[in-house]
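Just one protein chain is left out here, and the rest sit where they should.
Take a look at chain A:
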Amino acid sequence: MSLRIVVTVKYVPDATGDRHFADDLTVDRDDVDGLLSELDEYAVEQALQISENSDDDVEITVLTVGPEDAKDALRKALSMGADKAIHVEDDDLHGTDAIGTSLVLAKAIEKAGYDLVISGMASTDGTMGVVPALLAERLGVPQVTLLSEVSVEDGVVKGRRDGDTASEQLEASLPAVVSVTDQSGEARYPSFKGIMAAKKKPVESWDLSDLDIDEDEVGLEGAYTTVDAATERPARTAGTIVKDEGEGGKQLAEFLASQKFI
């Protein structure tokens, strides 16, 4: 038996940097450093753990859609221990929305071949959290999403999903799409050996023609949504700050009362 895992990852602008919009109202990627989305590190980690706990041959492929620099995200995942990488890169992808991204990912996943897809719960830039569900819908396979625990055995994936009102145990037969939360387990740091090994691991580059996708299905033109305006939030007017000299709690109560909270 063998198990083919595809982990979808995203290269995102660093949240601690100064993120802003470009003139076409897409995210300006030139002005801020990018990195592997932190939430996708958990997905890579779970793929590695499934592999380590399995008697089967497991092959882990990391997949990203993004500009040239997005290779950095793939390298990071390879240095953690993934086996190979696929980079979908095409100028016509600029401005692609979630619906379009799910199309490109789904086509690439099908082309790569898979038994299990693992994603992070959301990207740390767009934070929509819809791509795993979109992938399941497109691929026509079960979604086993937002898991804080995941295991795979005998062609069945099981996991725990912690929702607002209940914690649920989920189960589905492979192939399936899984997404994991930041509670699934701390992601490992790449070792020096891992970093060296990653340099020799294969990274395939595909473009839209490799995936039989028309350019008008993606990009800003193909998007199903449009951003009409983006305005920087005005800086908050400086608040009142007091030093506690024994009456800090009472002064705060006075403020809350003045604002009608008490």
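The criterion applied here is as follows: a residue touches a chain if its C-beta (ideal position, glycine included) is under 8 Å from a C-beta of that chain, and two chains touch if they have at least 3 such contacts; residues count from 1.
Please note the rule applied: contacts and distances are computed from a predicted model.
Student: Look at the options "Translational regulator CsrA", "Sulfate adenylyltransferase subunit 2", "Ni/Fe hydrogenase subunit gamma" or "Electron transfer flavoprotein subunit alpha" and return the one that UniProt uses as the protein name of the missing chain.
Tutor: According to UniProt, the chain not displayed is called "Electron transfer flavoprotein subunit alpha".
Student: Quick one: which of A:111, A:138 or A:201 touches the chain that's been left out?
Tutor: Residue touching the absent chain, from the options given: A:138.
Student: With the full complex in mind, choose from A:36, A:88, A:146 or A:218 the residue touching the hidden chain.
Tutor: Here the residue in touch with the unshown chain is A:146.
Student: Which parts of chain A face the unshown chain closely enough to count as touching?
Tutor: 15-16, 19-21, 25, 38-39, 97-99, 102, 121, 124-125, 127-134, 136-138, 140-146, 148, 158, 161-172, 176, 181-183, 223-233, 236, 239-244, 246-253, 255-257, 259, 261-262
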